[in-house]
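The complex appears here without one of its protein chains, the remainder shown in place.
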Amino acid sequence: MSFGLEAVGLVRTFGGLRAVNGVSFQLHPGELLTVFGPNGAGKTTLLRMLGGVMRPTSGQVRVAGAPADVASRDWRHRVGIVSHQSLLYGQLTIEENLRFYGRLFGLTDLKTRIPERLASVGLTDRRRTPVRDLSRGLKQRAALARALLHDPEVLLLDEPYTGLDPHASGVFREQLASLKDGRHTVVLVTHNLIQGLELADRVAIQIQGCFSSVTDAGSLDLSGFQALYHAAVADRA
Amino acid sequence: MRTYLRLVWAVARKDLLVELRTHERLTAMGAFVVLIGVLFNFSIDTALVRPQDIAAALIWMTIIFGGMLGLGNTFRLEQEDGALSGILQSPIPLDALYLGKVLGNFILLSVMVALVFAVFGLFFSLQFSGNPIALLGVVVFGVVGFVSLTTLFSAMATRSSMGENLLPVLVFPLLIPVVVYGTTATDRLFAGRPVAEVSGNLRMLLAFAIIFTVAGAGLFRFVIEE
Partner (left out) sequence: MNQKQIRWAIGVLGALGVATVLVLHGMVFFWVPTESTMGIVQRIFYIHVPAWWIAFLAFGLVALCSAVYLWLGDERLDRAAVAAAEAGMIFTTIGLLTGPLWGRVAWGTWWEWEPRLTLALILWFIYLGYFLVRRSTVNPEQGKRFAAVVGIIGVLDIPLIHVSVTWLRSLHPQAVILSAENPMNLDGSMGATISVGLLAFTLVFASLFLARYAVGGYEHELDLRDASPGSIQGAEA
C-alpha cells in the first residue's frame, strides 16, 4: 500500500537563501503529522511545496504514491489547503465562494455538496453572508469548508489556529478531530502546543529548513515535548 | 475542451460577480472617462480644432489610460486574502486562469469603451457616418490585444514592489501597433471612408490580438508561479 503523503528530499532556495533544506517524511493514510518550529523555519514554504503551490528547487512530493509536481493538475483534487489567510473572496458570500472553488475543482454536484459541507462546519445559516463580514472564527470554518469541499484525502493546514479565540479554537479542533477517520492524511503546522500535540500521530520540529526530529506522538506529553522543543531550538542557535 | 471553457468562464464569472458587488473598477473607469472628456473639452480650442478631426485619437487614448486604471488591479483581489494560493492549488490549468482573467477584463473594458463612445459622442457632438460593424471589429480586436498584454503584465506588477506604477512603462511601448491601427481605422470610419480602407488595419489588429493572447497564455505560468 502506498503512503498517503510523502516528501522526498524537498529543498527550496530563494536566491541565496535555503528556506527548506532537505525535508523527507512518509505518512500512512490516516496519519496526522504536526510540525512545530520557530518563525522563519520554513514551515510555510514546506506546506506550499506539499500543496503544489510552490515548485521545489529539488526533491519530490508524492500523494497516494504518485508524483505530485507543480506542472501537473491531475493530483490536485486529492489535496486541500487551509492557511491562516482565508483564501476566500471577502466581497462574495460563503456560498458563492464555495461555488467558485467547486467549479475550479470540476465538481458537478454542487447543489447537494455545498449544503452538506456547510452543515458539517455549522455555517448553513450564514451561507449568504459576505465573507468579510464574518468573525475570524467563522472565516476559518468557511476556509475549512472550502478546503474539504472536493473531499481530498490529504489536508494541509498552515497555522489554522492563528487569531482564534478559545471557543473558535475548540470548534476548529472538533472539525479536525472528525478527520481522524483513517482516510485523511493531515499535516498541521501550528504554534499551539496543546492542539498540535493532542491530535498528532507524529510530531516534527522544523528548524532552519530541516526536521531536527520526528517523533511518535504517543510517547510524548506536553512537558516532555516542551523540553524537546527548547532543546532543539537551542541546539541550532 | 468543454470543461476547459467552463473553467475559463468560472474565473471570469467570479471577477464579474465581485465587480457587481463592489463596482470599484467600473466606477473608477467610468468617472475617469467622463472627467477626461471634461478636461479634453477645456483643453481643445474648438475655434482652431474640430473635435471630430481628432475624435479617434481622443477615444483611443482614453481607452488606454482608462483601461490601465481598471486592468492594473486584475490580480489584487487574489492577493488580499491569499486566494491566489487557493486557485494555484486547484486543478485549473494556469492558461485557463489567464484566459478567464482576460475574458473578465474584456467584458469590463467593453462596458468602459461603450461609455467612451457615448460620452465623447455627446460631449463633442461627434458624427459617425461609417460602417458600424467595421468599427465594432476595430474596437473588439484592439481591446482584446490591449487586455491580453496588460493582463499578463499586471500579474507581474502585482507581485513586484513597484506595483501598478510599473505597468504603463512596460505596456505603453508594446501597445503602439494597437494605437496606430486602431486610431487610423477609427479615423477613417468616422470620416465615412469605405470598409475596404480599414480591412488591412482590421487584419493587423486581429493578428496582434491572437499573437498576444496565445503568448500570454503560454507565458502566464512563468509569471504567476512563486
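First chain written, first letter: the chains are A and B, and each begins at residue 1.
One rule holds in what follows: contacts are C-beta pairs under 8 Å (C-beta built on N, C-alpha and C of every residue); 3 or more make two chains touch, one makes a residue touch a chain.
These numbers come from a predicted model, not from an experiment.
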item: Hidden partner chain, touching residue among B:6, B:21, B:76 or B:159; value: B:159
item: Absent-chain contact - pick from A:42, A:56, A:152 or A:196; value: A:42
item: Hidden partner interface residues of subunit A, rising order; value: 13-19, 21, 37-45, 158-159, 189, 208-210
item: Contact footprint on subunit B, counting only the chain that is left out; value: 149, 152, 156, 159-162, 166, 169-170, 172-174, 176-177, 180-181, 184, 204, 207-208, 211-212, 215, 219, 222-223, 225-226
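In the analysis below, only the chains that are shown with their structure count from here on.
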item: Between subunit B and subunit A, distance of the C-alpha-averaged centres to the nearest whole Å; value: 39
item: Subunit A-touching residues of subunit B, taken from the complex the two chains share; value: 3, 6-7, 10, 13-14, 17-18, 21-22, 77, 80-83, 85-93, 225-226
item: Subunit B contact footprint on subunit A (complex, rising order); value: 48, 51-55, 70, 73-74, 76-77, 79, 81, 83, 85-92, 96, 100-101, 103-106, 130-131, 146
